[in-house]
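Of the protein chains in this complex, one is absent; all others appear in place.
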C-alpha cells in the first residue's frame, strides 16, 4: 500500500462488539440526524442509538413506520458521516418479513453502521409506550428473521440485537426469558429487554435469570429513577438513553419560537442559542478553509508525483 | 366535485404573496426539518424559512453546498407535510446555472413550496458570515437565472426572491441598489437585502432609497438589536429569523448530552425535556388511533357507496 | 393572473378520470423510468402504467416489496417530469396498512400522479405470476384501506383502483364479484380484475356479471392472444400493457452485450442502437441550447419589467 494513502480507520463494528462483551456497562446516546449524532459523540458517548422514534419525530412523522427504509437509510448515512463512533440503528420490526430485514442489514452495513436492533412486534409497528398488550410476532417467524439477518451481514463484526417486547406487552417474565433464549439460539448477538415499568424491577429480575447468556441491552426511559448502578451490578452490558436529544430539542425550539413570536425580537432568547461561530467551529469550517488553500490551485508536492496502480 | 371528497386547501403560495404585498411586516421563522417547521407554525409564525445553513447543520454538513438539491428537496418535503403555512426555501445560488435553478423551482413548486430565494454569489457558495469580500455573480447572468425561474414556475403565485449580497461583500449601497433594480426588472417578486452590520444602518438606507419598488425582505441575524419597529416603519415587508431554531437545538442537545454523560442519569435533565406524551400529542398520534378504529375493518357507511368517476 | 406567467396545464387526473368514464377502451403502456415513460407517450399512449414489477426489475431487485416507498416515489417523480400524460402507479398492497397506503396516496398526488392501484394481497407481496393460491387480504381490512385512501387524496380527481386477486388465487368468480362490489362500495373508482389464464374467459365472465357498475381495468399479459376487441365489447374501460417495455429492454441489452463481448466491437450491433443524436433530440437538448442563449446573460425585454405581487 502506498504510504501516502490514508490508513483504513479502525472498524466501528469491532468497537461496538467489544463494548457488548466488556464487563463494564456502556452508554449509547440517542441521535436523530447528523448534528445530534456529532453532539453525542462530542459529549463523550462511545456510541450512538439511531432511534426510530426520534428520527421519525425529527422528520415530523409518527413512529408507526410512516417512514420508509430509504428515508431511514438516508438519515443514517448523514449520522455515519458526522461521527466516528459505532452506531446502532433501531430497525423496528425489520420493515416487513425476513427478506426486508436482511436487505436492511446489508444496506446498513454498507453505510458503516455497526448493529441493528429488531423487535418482535408486527409491521407496521406501534410505539411501545402507546397502549397495552400489543400483539407480538410469532416466535418462530422472528427467529427466522434474526437468522436471515445474521446470514446476510457483510461484515463479520456487525451485530444483530433482538428486542424482546414480552414484558411491555404484559406477557410476563417466563415468556420474555423463553423468547430471549430462542432469539439467542437463532443467532442474536445481544438481547434488548424492554420495559415500561417505573421501578426497573422486571428488568433486574430478567437480568438475574438470564445470567449472562449473551449481552443485555436496556433503555430506562420510564425507570431512569432507579439509577444505573443497579443495572451495572446486574450485568447489563449496554444502556441506551433513547430519546433525550430529541426531547431537549423540542422543548428548546418551542421556547425560542414562543419567545421570538411574543417579543418580536431575539434579545430574550440569545442566552438559549449557540453563536453562529460556534456552529462553524463545531462542523469544522476551518478544515474547508485550509483545504481551499491546499486544493484550489495545485502546483504539486514531493510526495504525490508518480502514484499509480 | 363530489361532496364526499375533501375540498382543495387554500393555496400557501397565494398567502405568501399576500404577506409580501401587505402594508404590515410579516415574520418567517427558520426551520430545518419537519419537526422544527411544525413547532414554528404552532408558535404562530405565518410562514417558514427553510434555511440552507440550518438544514445543512442539522444534517451535519457545512453550508457550502455540500448538500445536493435532492437532499434539500427530501428535507423540504417533510417540512411541507408537517405544516400548512407557506414555506420559503433558501435556494442558495440555485445549485449551478439558470438551468439548475429553474429545475429546482419546478421541483420545489411540485412539493408545495411557495417561494425560493436565490442569492447573487457563485456555486458552490460560502456562508455569508464567513470572510469578507466574497465574489458576486455576474449581474446579467444572475438576471437570466431569475428570469429562467420565473418562466419555469408551475404555479402563478410562486415567488422568486432575489437576495442581494452587495452590502455583505462590501460593494456599497449604490451597487446594491443597482443590482436590486436589475433583479426586479428581470422578474424578481421581492428583494432580500442582506447585511452583516450590527446597527442596521445600511439596510435602513437601502429601504429608504428603494422606496417600495417591490417588497423587501431582511434577516437581522447580526443587527437584531435594532428592533423591528424601525424596519417596519421603513417599509420592510418580511423579516426572517434565519437560524434560531437550529441554534437553540444545538445548545439544548449539547447541555443534555453533557449532563447525562457526567451524571450517568436523567434526573438533572428532566426539566429540559418535553415528555414522551407531549411528543405524541404534538404529532397527533390520536388521529392515528381514531383512523385505526375507522379504517382497520371497514363495513361501509351511508355516504360513500357508489362513488365513481 | 399576470399574462406573462404560464397557464396551468390541464390536469392529468381529470384526463385519466375521463378515460375511465369514456365508452371506448383506453390503453396504458408500462414504463419503469423517465425514459420509458417518455417513449410510451411519444408512441401515442394516452397514459402510463408505472409497474411495480418493471420498476423493481429495472432497479435490479425482486417484485417482493424489496423496494421501499421512497424508492418508488423517486422513480415516479422522474416519470412525471418526463411526460405530460396521466400516470397510474402500481401501489402493490399499499406498503403496509391503511396508514401506509393513505400516506402513499398523498405523496403520489403531490408528485402529479393521477391514480394508484392497490391489490388485495398481503405485505410484503409476491408477484401474481408466481405460485398458486396466494393468500388474500381480509376483505374488510382492504375496504378500510381503500376508504382511507379516498379520504386522504389531495386532488378530487385522483383515482383509487382496486385490484381483485381472487381469480388469480383460485377463489373463483363469485368471490371475485363479491370483493369487487365491496371495494366499489368502499369508494374504489375502478376495479382491476386480474387473471393469469390464457383464454381470457374468466375476465369476460366477470365483465358480463359486473355489468358496468364501475369502470373495469385489465392486463392481458397471459391472455393477450384473445385480442382486445372482445374486451372492448365486454365494456372494459382500460387495458394495461403491463411489462413489455421492460421485457424488450432486457432482451435488447442482453443481445447487445453478448454481441459486443463476443466481437470486441460495435459493428454488429449498430443497427440495434439509436444514434447519440437521436437521444439528444428525444430529450430536447435543443431547448437547452435555446434557453442558454436566452438566459445566460439577460438584458431584459419589454414584457417582464415591473412584475411583482
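Going in written order, the chains are labelled A, B and C, and every chain counts its residues from 1.
In this section, a residue touches a chain if its C-beta (ideal position, glycine included) is under 8 Å from a C-beta of that chain, and two chains touch if they have at least 3 such contacts.
Not measured: the values here are computed from a predicted model.
Student: Would you mind spotting which of C:21, C:59 or C:173 touches the chain that isn't drawn?
Tutor: Missing-chain contact among the listed residues: C:59.
Student: Pick from B:41, B:56, B:69 or B:182: which residue touches the chain that isn't shown?
Tutor: B:69
Student: In the complete complex, the non-displayed chain touches which residues of chain A?
Tutor: 1-2, 5-6, 8-9, 17-18, 20-21, 77, 80-81, 97-99, 106, 110-112, 138, 140-141, 143-148, 150-151, 153-156, 159, 184-187, 189-190, 214-215, 288, 291-292, 294-300, 304-309
Student: List every residue of chain B that touches the chain not included in the displayed model.
Tutor: These residues of chain B touch the chain that is not shown: 64-66, 68-71, 74, 95-97, 99-100, 103, 123-124.
Student: List every residue of chain C that touches the chain not included in the displayed model.
Tutor: The missing chain touches chain C at positions 27, 29, 33-40, 42-45, 53, 57-62, 64, 71, 74, 78-79, 81-82, 127, 129-130, 220-221, 224-225, 227-228, 241, 243-258, 260-261, 264-267, 269, 272-276, 278-280, 282-285, 288.
Assume only the chains that are shown with their structure count from here on.
Student: Can you check how far apart chain A and chain B are, centre to centre, with Cα atoms defining each centre and the answer in Å?
Tutor: 30
Student: Where in chain B do residues touch at least two different other chains?
Tutor: 81, 288
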